[in-house]
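Shown here is a partial selection of chains from the complex, left in place.
We call the chains A and B, going by the order they appear; numbering starts again at 1 in every chain.
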Amino acid sequence: MARKTYREALNEALRLEMRRDPTVIVMGEDNAGGMGAPGEDDAWGGVMGVTKGLMPEFGRERVLDTPISESAFIGAAVGAAVMGLRPVAELMFVDFMGVCFDQIFNQAAKFRYMFGGRAKTPVVIRTMYGGGLRAASQHSQCLYPLFTHIPGLKVALPATPYDAKGLMIQAIRDDDPVIFFEHKALYDLPGEVPDEAYTVPFGEASITREGKDVTIVAFGRMVHLANEVADRLRRDKIGVTVVDPRTTSPLDEETILDAVAETGRVVIVDEAHPRCSMAADIARLVAEQAFDDLKAPIRTLTAPHTPVPFSPALEDAYLPSAARLEEMVRSLMRA
Amino acid sequence: MPDAETPLQHSRDFLLEAYRRMATIRRFEERVHELFAAGKLPGFVHLYAGEEASAVGICSQLDERDAITSTHRGHGHCIAKGCDVTGMMKELYGKAGGLCAGKGGSMHIADVDKGMLGANGIVGGGPPLACGAALAAKTLKTGGVAVAFVGDGGSNQGTTLESYNLAKVWNLPVIFVIEDNGYAESTASAWSVAGSQVGRAAGFGMPAREVDGFDFFAVYDAAREAIGRARAGGGPSLLHVKLARYFGHFEGDAMTYRAPGEIERLRAEQDCLARFRKRVAASGLIEEGEFAALEREIADEIEAAVAAAEEDAMPPPEAVLTDVYVSY
């Protein structure tokens, strides 16, 4: 056990699985870097350095740089998965899904079903999401609700280095297509991460705080806000349970419903836009299946129905904050 | 399918088998045409009749290491790659015993075990997947190649064009086959395709040839070169195969955009089956009577497939929920 960052945890997961299984390959723009260039090899290791060092260990045959042609190379990862590889392809920012979504949602997601169960597509698509880096409208979106909507895809959203590693190893070993969301503001987050390989199973939520008054269901980076608020409210004797579903598809409905049964109050915090979001999705789950447990209206905290603004002053106002979450929980306790 | 020595010195067995495949496609499609008109088949159906020399000229040189991706017009590619016609017919009926258990239908018919990675409802959906199949073959060193069948209309899709570049940059064993039947729906390729297919390939540094798609042997020869290059590590190629479809874009299309008499003339003068028979009969290897016998056999086979499909059960409603994931 050692302290590692979210980035290091991901790198380690990829490295361990590549060592274990020769069919695992990695591909993406500048995933090694320096391809065809006169300078250093493995010059980048991906734009955030997550794949750094893999090429020197596994060679260019297993760590492939790509042209800027997401449809072609994500589609190639999908096709290769059907034919026996376990590719991990990087869609650098999830905001770029618009140039390659077909290969993900009509091909990878549907093959097994359309082919009557006679195919499997063990592909992982790693992608970066979320706000906070002043990266503006086309590089800050969450968009996991769009992928969660699509049957046939699995969607993982690790909030911690531990989960990042365990979910990534599970994603690679999983026989279904997995969209793996890495929050760009979490790469430097440290945490305890065992050195050996382990998996975090999909569809198992993690309960990061326990309390009897309010349940907060939080996704990705929002889990840290929720933890912070729970810790703060504990001092005022308000008990908060924080549920981090870790994967939105499959979704651990049971843990969420159990928590709500216990607390009777629920706040859902989702960094995505509000409409047809995970906030809405969980609200539906609870309102349909745990209605009689509820002591108060369901509350949701999301980004507003606007693109992500550039200016720091605006982005700070845009993102869900711990302060607003805390106020929402407090107001729910008063209701 | 047994391999041939050189393109113009094929074995009798090879020729009979090639003809069987082409004639099976033709018969299959003609029966589907009738069945659709009779209201027996649900959904959207696009027929391959007229284009048989392309699928068979190419797939007759592929084996179980090799994979193909197809289009919405996929029945011919299926049969050429060895899919079971009874399973196919059942699939078109939406029956439980179909190749895809009734879940895919004509537009998504597939048999991954046979290297047939699916018809595709998305124009341009196949080429990236073919790059992937080629990458798998290359990485796993199977010696396999991948063939992406694409229509003239599909040649304008960005996914197709990107794939040319990726295949070249990664030096993948893939062959892009542009089956140019002159139309994308009602739109002529003469209008929609700026430049030329061969010129485009050249622009990406990829060897390419235009091929007479009514001539099985021309297709065979061109594909032989391209497949050989791919197997030898020489990277991707493109074939621009010029041919024609005999039926509408989809079943139900009145085809008012075509010239009067266009299809009749094509059938009379350019039919790939007729040309094959003529050429082979001239060589003396196979007699006309043998072809006729083969065709009767095939007709029976297709009739049996129809009967089996008619009799097969619909999938049970619970089957809606299965096969979404391997595990969930």
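Rule of thumb we're sticking to: a residue touches a chain if its C-beta (ideal position, glycine included) is under 8 Å from a C-beta of that chain, and two chains touch if they have at least 3 such contacts.
Every value quoted in this text rests on a predicted model; they were computed, and no experiment measured them.
The stoichiometry of the whole complex, written in the labels shown, is A x2, B x2.
Keep in mind that, in the parts below, only the chains that are shown with their structure count from here on.
A separation of 40 Å divides the Cα centre of subunit A from that of subunit B. Within the complex formed with subunit A, the residues of subunit B that make contact are 67, 69, 98-104, 108, 110-113, 117-118, 120-122, 125, 127-133, 135-137, 139-140, 146, 158-159, 162-163, 165-166, 169-170, 322-328. Note for the complex: subunit A touches subunit B at residues 23, 25, 61-62, 64, 66-67, 69, 71-85, 87, 102-103, 106-107, 110-120, 151-152, 154, 174-176, 203, 250.
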